[in-house]
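Excluded from the complex is one protein chain; the other protein chains are retained at their positions.
Entry: chain A
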Amino acid sequence: MAATHRGGRPTTAARAARRRAVLHWIGVHALAVAAALFFVLPFVFVLLTSLMSDQQALTRDLVPRTWQWENYTRVLDTPGFLTWWRNTLLYAGLGTVLTVVSSIPVAYALAKFRFRGRRLAMMLVISMMMLPPQVIIIPMYLFWAKEMDLAGTLWPLIVPMAFGDAFSVFLLRQFLLTVPDEYLDAARVDGCGEVRTLLKVVLPMAKPGIAAVALFQFFYAWNDYFGPQIYASENPAAWTLSYGLESFKGAHHTDWNLTMAATVLVMAPVILVFFFAQRAFVEGVTLTGVKG
C-alpha cells in the first residue's frame, strides 16, 4: 500500500510503514526472547545446581563455585539407579514393540474397511483413550495381584500393550486416513489380499505415522508413574526411572544437587531422542489435534 517513488526519495507513508515493520520485528523478537527465558531457564538452573557441591546446593547461589562433574557418577553409583534404567528400557522397549504390532491392523481396519459399527468402534476407541487409568485400577490390580500373582513385576504394565493401545490406534488411524484409497485398490486389483496390501503397500507409506506412535508409546512408558507405583512399588528391583526418581529425592532429601543430577539423567534421553526424531513428534501432535 505504501509505494516508493521510482528513483525519488521514499514517501512519508512508505517511511512510516517501514518504521512500523521495524518496530513490529523488534516487538516480536523481544517477546520471543522473554518467552524463551521462561522455557529455557528451568533447564539451565537444574543443570547448574546439578554441578554444585552438597553445601552450595543449600544456598541461594545460582552458579556453582566448583563444578562437580562427579555428582553424575555419584548418582549412577546409587544402588538401584542402573536397575531402574534397565527396567524402564524393558517396559518402554517391549511395550512399544507390542503396541505397534497390535495397533497397526486395528487402525488399518478402522481407517480403510467399511463395516457396520465402524462409527461405534471409533467412539469406543476414543472413550478408552479418554479414560483415566485410575477408573479401572481396582479390578485390574486385584486381577494381576490375586489371580496372576504378578504384583511386584512390570508384566501387568507390559502385557496389556499387546492388545491394541487406544491412543496408538487412534493416532495411526488418523494417519492412515491420509493414505489415498487408490493405492489400496491398485494392490487389490493386482490380486493382493488384505494382509499383503497392509504389509507391502500401506506399511511402507505409514512409516512416519508408525514412528510417531512408537515414540509416543515409548515416552508414555518412560514417563509413567502411576503404573509402576501400583504394580512395582513393593519391589524396588522392579522400579522404573520415573518412580525411582521420586524416591531418590526421598533418600537424598537434602541433596538438591544429586537430585537435580538424577533429574537431568532422566530428562536427557527424551531430549536426545527428540533431536533425532523431531518431525515424527510434531507430526504426531498435529495429527491428534487437527486432521480428522
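Rule of thumb we're sticking to: a residue touches a chain if its C-beta (ideal position, glycine included) is under 8 Å from a C-beta of that chain, and two chains touch if they have at least 3 such contacts; residues count from 1.
Operating definition for what follows: contacts and distances are computed from a predicted model.
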Tell me the UniProt protein name of the chain this structure doesn't show, selecting from "Putative acyl-CoA dehydrogenase", "Sugar ABC transporter permease", "NADH-quinone oxidoreductase subunit F" or "cysteine desulfurase".
"Sugar ABC transporter permease"
Among A:Ile136, A:Ala186 or A:Leu199, single out the residue that touches the unshown chain.
A:Ile136
Determine which one of A:Leu76, A:Met148, A:Ala186 or A:Val285 touches the chain that has been left out.
A:Val285
What chain A residues would touch the chain not displayed?
1, 25, 28-29, 31-32, 35-36, 38-40, 42-43, 45-46, 49, 57-60, 62, 102-103, 105-106, 108-110, 113, 115, 118-119, 121-128, 130-143, 146, 160, 162-166, 169, 177, 194, 219, 222-223, 225-226, 229-230, 233-234, 236, 241-243, 245-251, 253, 256, 259-260, 263, 266-267, 270-271, 274, 278, 281-282, 285-286, 288-290, 292
